[in-house]
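A single protein chain has been omitted; all remaining protein chains appear in their positions.
Labels run A, B, C and D following the written order; every chain starts at residue 1.
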Amino acid sequence: MSLSIRVNEKAFANGGRKTSVLQDVKLAVENGEFLTVIGPSGCGKSTLLKIVAGLDGNYEGRISMNGREIKSPGIQQGFIFQEHRLFPWMTVEQNIAADLSLKEPSVRKKVDELIETVRLKGAEKLYPRELSGGMSQRVAIARALLREPEILLLDEPFGALDAFTRKHLQDVLADIWREKKMTMILVTHDIDESVYLANRIAVFTAKPGRIHKLIPVDLPFPRSRTSPVFQSIRQKVLKEFEKTEEFSFQEGSGI
Amino acid sequence: MSLSIRVNEKAFANGGRKTSVLQDVKLAVENGEFLTVIGPSGCGKSTLLKIVAGLDGNYEGRISMNGREIKSPGIQQGFIFQEHRLFPWMTVEQNIAADLSLKEPSVRKKVDELIETVRLKGAEKLYPRELSGGMSQRVAIARALLREPEILLLDEPFGALDAFTRKHLQDVLADIWREKKMTMILVTHDIDESVYLANRIAVFTAKPGRIHKLIPVDLPFPRSRTSPVFQSIRQKVLKEFEKTEEFSFQEGSGI
Amino acid sequence: GSNGSGKDLKVINIGVQQSLSPLLLAKEKGWFEKEFAKEGIKVKWTEFQSGPPQFEGIAADKLDFSQVGNSPVIAGQAAGIDFKEIGLSQDGLKANGILVKKGSGINDIKDLKGKKVAVAKGSSGFDFLYKVIDKAGLKPSDVNIIQLQPDEAMPAFDSGAIDAWSIWEPFLSLKTIKSDAEILVDGEQIDRYSPGFTLVRSEFAEQHPEEVVRFLKVYDKAVKWQKAHKKEAVEAYSKIKGIDKEVVENVLDNTEPLNEPITDRIIQTQQETADFQYELKAINKQIDVKEVVDNSFMKKALKGGDDE
Amino acid sequence: MRAVSSNTPAVGPKPAAKHKPAAFRLAWGKGFVLPVIIILLWQLVGSLELISKTVLPAPFDILLTFRDLIASGEFFAHLGISIQRAALGFFLGAGLGLLFGLIIGFSKIAEDYLDPSLQMLRTVPHLAVTPLFILWFGFDELSKVLLIALGAFFPVYINTFSGIMGVDSKLFDVARVLEFHWLKQVTKLILPASLPNILLGIRLSLGVSWLGLVVAELMGSSAGIGYMIMDARQFSQTDKVFVGILIFAAVGKLTDSFVRVLERKCLGWRNSYQGNQK
Partner (left out) sequence: MRAVSSNTPAVGPKPAAKHKPAAFRLAWGKGFVLPVIIILLWQLVGSLELISKTVLPAPFDILLTFRDLIASGEFFAHLGISIQRAALGFFLGAGLGLLFGLIIGFSKIAEDYLDPSLQMLRTVPHLAVTPLFILWFGFDELSKVLLIALGAFFPVYINTFSGIMGVDSKLFDVARVLEFHWLKQVTKLILPASLPNILLGIRLSLGVSWLGLVVAELMGSSAGIGYMIMDARQFSQTDKVFVGILIFAAVGKLTDSFVRVLERKCLGWRNSYQGNQK
């Protein structure tokens, strides 16, 4: 009962027309739970994450953490944005440290460790414009991890990474989650990823975004992607997801 | 012998230090071939694509199309950028039309068709800041497809899309490729995707980026992802890819 | 010879300074326009705030006639601008003075020693101030001279930031009538002329001598009218410029307009001023002020009467 | 702190979003607080006769003078001609500034040859070049308009130029890939991308044009607000000077507000501009 999410309605005024993006999203996320969110592109996943982070207050409903309403963002709710959002005038290490001073030995040490973890050794002094897509994404991940927030909200954090770096960072994330007992909400398009990491998977439908199904994943860690149980859950998620697509798109899904 | 790529050396001056990013990349891409490129994050895939497009002339080597050297970009070499790059002051449909006039009926018709294809019906009048990550990516795809270039260079075009939209667009792309006999070079992190679409897969190593292996994919279309041949090629690619990772990173790969 | 060279003349340019001159009256009444229209010539008026731009206008062939004070004329001549002084427009005996506040303790010009005195460099007040200092038996370095344009000197004077102010009409009248200022000394008391001149561009005078005469005749009419109709003149100026009649009347009393040949006495005063300015390095060469004086037009204008 | 409220406007239950007109009116009102306080203090100082009237007339006296000026019709004659001059000068100067900014921002060759000369021209004082203007253009409207245009040129020029320099090269790449014709590059990429800077330049230019009147109307003029001020100064009519100053301030503020409304309209696509609405 730690994080309680209730979004009765979230709408945007698009060109004067009011468009409802989220409706009746009710979720209780346990302390230390790992929730993954999947759903069709444009269904409102990022919007939900922003609301939970306190970045967007224009909605009907209430988000509360341990009973206290979340009205503004803060370091307790870490956020990895979908589009990296690095400060273009800061180098990689400065971006990770952000408002903290690299001259402080403790910060310096942690930053160096994280650079090692996200495999950016040698790129510390590069500016964002000199980074590849995947490198930028890893900087954003390191920046969020440095702060060790209570809740970590991740919006497709591994989208631009190759299969191996991705798996490496999935494991890093799972380790951190277990070690620090953080609560994590991860938006992803990778069903494998969602099954690999989650306690629970929320499958969203689109227009407006609603929770279509909540699927628990009761597997011990570390998980094996090839185990039959894993595959059966994966199939279940896929099937539920397929249904949501049918809701929103008439044309053949092409699969 | 249609598109000939030869990059002896491509280096960046990062903070005064010269870093070699690509070395000895030699590739001959047939007319109408579908080449996919995979490799670790930051190995130089995007850089290579930019060189092929004629966007970056500062390298040692030569890119030529049908014998003529490519020195500057143009509509014959279509490009879908990794970071969408939409014009923020244009709506979705204006972004797709870009320099073409939407008042021209033929343009209008094509744009409307493409909007349908990339499933953005209803979002025509939205500005980029009102789009979700996946929606922006689809706009960028539609923009490139509108021009029907001879060569289409795609830099992780489906990275931000959910599984189903992704599959839909993969099929759309495959259809277009077969119909228009375009030459396509697609950078991706999704090994399934690369096997599903390619005639040939180029696996890159990092630091500096080189071609580690060229793997032909001799499968008829349409392909089934579950067929044993598909899976065996997939395994082969994965194994080769794993080797490249070992080249470049000392730490355990975490898989 | 009213035709001939007058043929190609389409328009004459007259400069008028923002002070109370009969030129303004004539402009209001359209006398010049009427007179020159007979020759098919248009009149174009241009208003100026000070002397120097008028010389710039003459040098650039954009101005044919104007009226300027003594100091700018010397500067103009030193700068090699081609003009002729064709008449004396005022003697300026009472047009310059040094203002002090009532009860300021400065009762004699000798008291100026060590005081802050404002003046605009290059103006007639500048020349006047040096003359006063000389008369008082002081050296310029004995007085703290501060260079301020009139509109800047005024607040400084009002707020007591300066002790005295060497200035000309209409400020003398304005200040003495409207506030608690008094005139410490004026030109009459030290017998110092600050003449004003009517000027013509030399080239114009050579090409159209008869129009120069015509100009002086019309101006003469305005001067005479002002003298004869003092009340109406005060009324008119007050309306044009929007200032109190009382002030206007006082100003007119102190700056009686003239339209006369330039006398040797005036030339001598001018020469002294020029030499003095050279001494101060305000102008960079010695000049002979006689060279720009040309009384021939005035003589023709005054003796001719109604020649048409 | 505004930095904390950069949300996009939403159709939500928050009352703030619904009562925008009222909020707008309130914001307007707030802008008057400071001027009103100053005017009241000023009137107080004036009424107590702490300062000579010729130096600082009280607001009420200024108002009376203003009324007289309006009644006599003098005021609108001055205002009309001044607005005409300023507008002509502004359009000429800002138009050329935009043109040169575009050309020089677009072409490195043009920059190398022209920009240094223009930068030198920029710090040539108006008051010092009036003689040249008199020589070349006489005392007529032309020289006044040109003098104003000279001042209006630079802010737009520099802002446009720098706006173009600031256009994201990634978008340039897109334009190159799509083979934009140069005209399309200008209209579809460069102009919209540098619009925030251009509008800024226009705001500054408008101010400069208006201020340029004072110098322009110093030379051979007999009408206009600038002339009115300088003429009144000659005769110590300080109240009239202040009427002029207030008109300058008011017109300046008005034109500025106008451009800012334009800004709000034209820059709706900006992801950042929202901050200003709250």
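In this section, contacts are C-beta pairs under 8 Å (C-beta built on N, C-alpha and C of every residue); 3 or more make two chains touch, one makes a residue touch a chain.
The shown structure was predicted, so the numbers you read here are calculated from the model rather than taken from an experiment.
Visitor: Check each of D:Val33, D:Leu48, D:Ala71 or D:Leu183 against the chain that is not shown and name the one that touches it.
Guide: That would be D:Val33, which touches the missing chain.
Visitor: Just name the one of C:Met154, C:Ile262 or C:Val292 that touches the chain not displayed here.
Guide: C:Met154
Visitor: Residues on chain C that touch the omitted chain in the whole complex?
Guide: Against the missing chain, chain C presents residues 52, 55-56, 59-60, 72, 75-76, 78-82, 118, 121-122, 146-149, 151-152, 154-156, 158-159, 161, 282-284.
Visitor: What chain D residues would touch the chain not displayed?
Guide: Against the missing chain, chain D presents residues 1-4, 6, 27, 30-35, 38, 51, 55-56, 105-108, 111-117, 119-129, 131-132, 134-135, 154-155, 158-159, 162, 165-170, 172-173, 175-176, 182, 185, 190, 196-197, 200, 203-204, 207, 210-211, 213-215, 226, 229-230, 233, 238, 241, 244-245, 248-253, 256-257, 270-276, 278.
Visitor: Considering the entire assembly, which residues of chain A contact the chain that has been omitted?
Guide: 50, 53, 55, 72-75, 77-79, 81, 83, 85, 87-90, 98-99, 127-130, 143, 147
Here, only the chains that are shown with their structure count from here on.
Visitor: What chain pair shows the greatest number of contacts?
Guide: Greatest number of C-beta pairs in contact occurs for A-B.
Visitor: Provide the C-alpha centroid distance between chain A and chain B, rounded to the nearest whole angstrom.
Guide: So the centroids are 25 Å from each other.
Visitor: Any idea how many Å lie between the Cα centroids of chain B and chain C?
Guide: Each chain's C-alpha centroid was found; their separation is 83 Å.
Visitor: Between chain A and chain D, tell me the centre distance in angstrom, where each centre is the average of that chain's C-alpha atoms.
Guide: 47
Visitor: Return the residues of chain C touching two or more other chains; collapse runs of consecutive numbers into ranges.
Guide: none
Visitor: Can you tell me which residues of chain D touch two or more of the remaining chains?
Guide: Residues 8 of chain D each touch two or more of the other chains.
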